[in-house]
Each structure stands twice: as structure tokens, then as C-alpha cells.
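Just one protein chain is left out here, and the rest sit where they should.
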Amino acid sequence: MLTLLFDGIAYGMLLFVLAVGLAVTLGLMNFINLAHGAFAMAGGYVTVLLMERLGVPFLWCLPAAFLFAAAAGALLERTLYRPMYARPHLDQVLFSIGLVFMAVAAVDYFLGARQQIIQLPVWLQGRFDLPYVDVGKYRLFIIVVCAVLTLALQWILTRTRFGSRLRASVDDPRVASGLGLNVNRIFLVTFAVGSGLAGLGGALGAEVLGLDPTFPLKFMIYFLIVVSVGGTTTITGPLLAALLLGIADVAGKYYVPKLGAFIVYSLMILILVWRPQGLFARAVSR
Amino acid sequence: MSDSRVADRAPGRPKPARDPLKGSTDVPVGQGAVISLRSQARWRWWEFALAVAAAASWFLLPAHTPLLTEIAILALFAISLDLVLGYAGIVSLGHTAFFGVGAYGAALFATHVMPDPLVGLVVAIAVSSVAGALSSVLIMRGSDLTRLMVTLGLALVLFELANKLDHITGGADGLQGAQMAPLLGSFEFDLQGRVAYAYCLVVLAVGVYFARRVVKSPFGVSLQALRDNRLRAASIGLAVNARLAAVYTVAAGLAGAAGALSAQKTGFAFASLDVLAFHQSADVMLMLVIGGTGYLYGGIFGAIIFKLLQDLISAWTPQYWTFWIGLFLIVLMLVGRERLIRPWTWWRGGSTR
Partner (left out) sequence: MSKRHTLKTLAAAAALALAGIAPQAVAQESLKIGLILPMTGPFASTGRQIDAAVKLYMARHGDKVAGKKVEVILKDDGGVADQTRRIAQELIVNDKVVALAGFGLTPLAFATAPIATQSKTPMVVMAAATSVIPERSPFIVRSGFTIPQITTPIADWAAKNGIKNVVTLVSDYGPGQDAEKWFKSQFLLNGGKVTAELRVPVANPDFAPFLQRVRDAKPDALFVFLPSGVGAAFMKQFAERGLAQAGIKLIATGDVTDDDILNGMGEAALGVVTSFHYSAAHPSAMNKKYVADIAKANNGLRANFHGVGGYDGMRVILEGLKATKGQGGEALLNAMKGQVFESPRGQIMIDAQTRDVVQDVYIRKVERVAAMNNELWNVEFDVVKSVKDPAKTK
């Protein structure tokens, strides 16, 4: 059932791109941001609007979605999020829930409540009929884009100075600040990039996951699962968790359709009870 | 305390300053703690005033009993969450699991065994307490996020279960059960809902009394120690896991009671998947935070404020009221939630936290 595996991987990679921003934000700023899905939704809607109203080709919409979501993230981080960093987790949770409510209602008001439908360019439609596996062109595209992004992120983290500063700030913000790193600016850039990635994920996912004003609420649980199971200290943790989630979901629904959503939730509970820090996390000095 | 007594005995030490706990005579430390606890546990005048106001509302506001009944039920639910969140410090996004267990338990009991509301209430409390005890294992380890996810996951799993077992629960269509027998044999549930409201008020009062006894006891104080610093609490010998299990069980029982009331209140046993839906967990947490955690009555005030806000705003704009609730939340969190109920701090600049 290679096709299933392929579909699961595509779904998992998409979830990863959507959730990686949340993982980094949580690990870096210790901030539970339930409004992460709203940035993804923003990216999706930007894509739909650009394609429908202005006729912009799909490929150009992807960076546009990234930039728009990143800009929105930077703006919100600077104005609204920053005062909330020192607050207890409960306040952060409720604050971000409030943001989601506002975003959902605003999108509903301005753009309507129905499903937004994207028309993919012709070269992305259809599939390749290979001997043992059915490869959908769009899903292949998703896998390729997400793989490139993952490699780029990993490279930035490990090979650039910004990456090492980021890792230092994640490990211990106080010491990092004491060493002279501008932790605030690192937070800002990271939050913006994370939100931008979410926006890109929303744009990519509009075709597969659907897009309507309730998107942030529907998919928040999946992002949270990826982040809590994958841990927040590495990039590979959420990646593996997302792939695991994607494949488990797809395979579960194929082989045991009666149990469907159970499998994912029960698996998550079991994993978290067994390894509360997440499957792939290493100990943090927080 | 014992430090100062050792120091007292050392030669040449000046007499220690008057210890407020000890009062005017030298009282041993243990008794000082008891006196302090007892003084904390005394009933305040405003608690009586609240009870009187609640009773008065039954007489003075007959037109609004359905809304008031719902507020009473949510208040009980929020108080049960306060035990877990405000006193034990566990951020739970799935507390509605127990509300739902209580609701379905009561509805199924009324339909298949006997329609008496009080017996159904007791059964629902028993079932949800057991559920709480069993699931308390899940919340003992891990960070805030882990516990958040586990509690959320549990509620979701129960939701899916209720959806799948639709020959028992009615699935997405809801469980339409039997007509409830008259309360105490003689009070029929009326259309206006006055009997139901009185019933809910009494159960709420009993629940509050019981919860109060729990938190004002030494057990309750130890919970707060646990909440503030679990590691230190464990190091002075508090049995952390046992206490967590106990408070979780009690909270689940109270939530189950609220759920049972919700199923019984119209006089026809009814439970739908909404009692297990995520938004119910989120709403009750909102209510508790608005009212204030950690002093037990926050649940009541929060339920009143939240429900009224929701009713008012959605009457004004039926489609987009969630926008205004979201805005309210953001402002509340930015300003600091304790400041909502202290209007004199609204115009004071800077942080008063």
C-alpha cells in the first residue's frame, strides 16, 4: 500500500510546515499560542483572494502568503504578544483563544462563511500512474516544497549565526541575554518566520484540507498534537511526529475505518503519558 | 517556625518579635495553624448575601428562569474546575469529559432504570467520580502543555466514543429520554422552569458547601502548596499523587452533578454530543478566569458575567458576537484578569499584579 504511505507522508509534511512555527514559538518563548491556526488561515485566504480577484498564478501566491502571514505575525508580536510573555500559561491560552475568535469572526464578516475553493494550475492537477504507487502531482509538489523548507530550516538552525543564537535563546534566554544577544529581536524574527510558515502551509493546504473561517479551530488540535508529541527543542522532533501522525491517520482510516479519529487521539494520550516531554525531546534547563 | 524556637533557646538572642499567629499568649505552632485555618474557614457576610440573592432571584425574576438555571448549572461546573485549576494548578482543557459523563449517565439512567431525578443525580455523581479517579493517572506527569493535551485528548476520545456508540447514546442526534418523575414525588417540572431552577439552586448550594469544606481544610491548604511549588511540596512529605487523584475525583463528581442537572432540567431527560464538545471546556475555563480562580466563588461570578455577556451581545449581533467576546478576552488578558473585578484599578497605570 505504497500509495497510502505516500499520501500519509504528504499529509504529515503539510502538518509539519503548519505546526513548526508553533513548536519553535513554544520552545523559544514558552508561549502557548493557540492562534497559530489563524496565521495559516490568513495565508490561505490571501492565496484565494490573489488568485480569484487578481488572477495571480498559484506559484506566486505561495511566497505572498508567506510574506503576508510573516508581516502579520511580526506586527502582532511586537504589539500584542510581547506583554504576554511573562504571564502564566493560562492567560496566554485565553489570550490566543480571544485572538482566534476575533480572526474567525472577522474573516466570516468580510469574506463569508463558505468553503473557499482553489483552482490549481493545470500542471499540478492529476497524477502519475506508477507501477506500485499512485502519485498525485499536487501531493508530490507538497512533499517537495516541504522537504526543501525542512532542509532550509535545519541548515539555518545549524549552520548560520542566527541559528546558533536562536538555539542559545531556546536553551536559556536569561543566559543568552546576559551574553549580549538581542533576545527580543530573535523572538520577533522567529515568531514572524513561524507565522509565515504557517501562512505558507495554509496556502498549500487549502486544496487538501479545505479553507473556511473555522479552519483555525478545526486544525488547532492537530498542530498541538504535533508539537506536544514532537517536543519543542528540535526541528526533527515535530517533523517525525507530524509524519507519524499523518501516516497513522491515513492508515488508520483505511484499515480500521470504524475507529477513525480514535486512533490518533488515543495514540497521543499514550505517548504523552509514557514520555511527557514528547517523543523526541531532550531535557531543557527551563 | 521551628527555626525561631531553636534560635530562642540560643543564649544571648533577643526575644523574637510578636508572632501574629500566636495571639496574645504563647500557643504552640500546631494550634496556631488550626486557629488560622479556622479563622479562614469562617463564613463571611457576603457569602450569606450571595445565598440570599440567589434565593431572591427565584421569587423576583420568574421570566428569566431558563437563563438563570443555565447559569446555576455552569456555575457548579466552573466551581468544579476551580478545584482542579485554581487550587491544584492543573490546566485542563477537557474538564467537560466529566460533565458529559454525568449528563449521559443521568439521561441513560432515567430512560432505562428509573426516572427519579434525585436518584439519577446520585448515580451520575458516582459514575463521574469513578471516571475522575481513573483518569487522574493521566495528569500526574508532564508539563503544562502535556497535561493540556492529555485532558483535551481524553475529552475528544469520549466525544468520539459517544458518537460511535449511537445505539446507546443516540449519537449526533442526541439522546431523547424519558420524562422525568416529579421532584421529591410532588414537584412536577413545569414549562416555565421554576421547579428546575429551585432544584439547581439547591444542588449548587450543596455543592458549594461541600467544595468549601474541602478547600478550607488542611487538605485544601496542602493543595495550594502543591499548586505553588510541586517539588517543594513533595520534598516536605506531601503525597502529591494521592492528593491530585483525590481532588480530581472530587472535581469530576461535582462536574458530573452539573452534567446531570443539565440533562434533567427541562423535565425530559436529554443529552447531546454538545456536552462533550471542546467548546464546553473552553467556555467553562473562560468563565472561571473571568470570575477569578482560587477563591471558589469565581465560578459563580464568572458564569453570571459570561452568560449575560453572551446573551446580550448575541441578541445585538446574532452572527458576529464571537468577535466581541474575543475582543473582550484579549483586553481582559492584556489588562490583567484580576483587574476586571477591581474597578478601582482600571485607571491606575502600570502593573498592579
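Per-chain numbering from 1; labels A and B assigned in written order.
Methods note: a residue touches a chain if its C-beta (ideal position, glycine included) is under 8 Å from a C-beta of that chain, and two chains touch if they have at least 3 such contacts.
Source: prediction; values computed, not measured.
Contact with the chain not shown here comes from a single listed residue; of A:Gly55, A:Pro131, A:Gly180 or A:Pro257, that residue is A:Pro257. The missing chain lies against chain B, touching residues 44, 46, 49-50, 53, 61, 63-64, 66-67, 70, 163, 166, 171-174, 176, 179, 191-193, 262, 266-268, 270, 272-275, 277, 279, 291-292, 295, 297, 301, 304-305, 308-309, 311-312, 314-315, 318-322, 340-344. Of the residues in chain A, those that touch the hidden partner chain are 1, 3-4, 7-8, 11, 108, 113-117, 119, 125-127, 129, 134, 136, 138, 207-210, 212, 214, 218-219, 222, 249-251, 253-254, 257-258, 260-261.
Heads up, the rule we're going with is that only the chains that are shown with their structure count from here on.
As a whole-number value, the distance joining the C-alpha centres of chain A and chain B reads 34 Å.
Listing the residues of chain B that touch chain A in their complex gives 85, 91, 93, 137-138, 141-146, 148-150, 152-154, 156-157, 160-161, 164, 278, 282, 285-286, 289, 293, 319-323, 325-330, 332-334, 337. Chain A meets chain B in the complex at residues 26, 32, 80, 83-84, 87, 89-95, 97-106, 108-109, 221, 224-225, 227-228, 258, 260-262, 265-266, 268-269, 272-273, 276-278.
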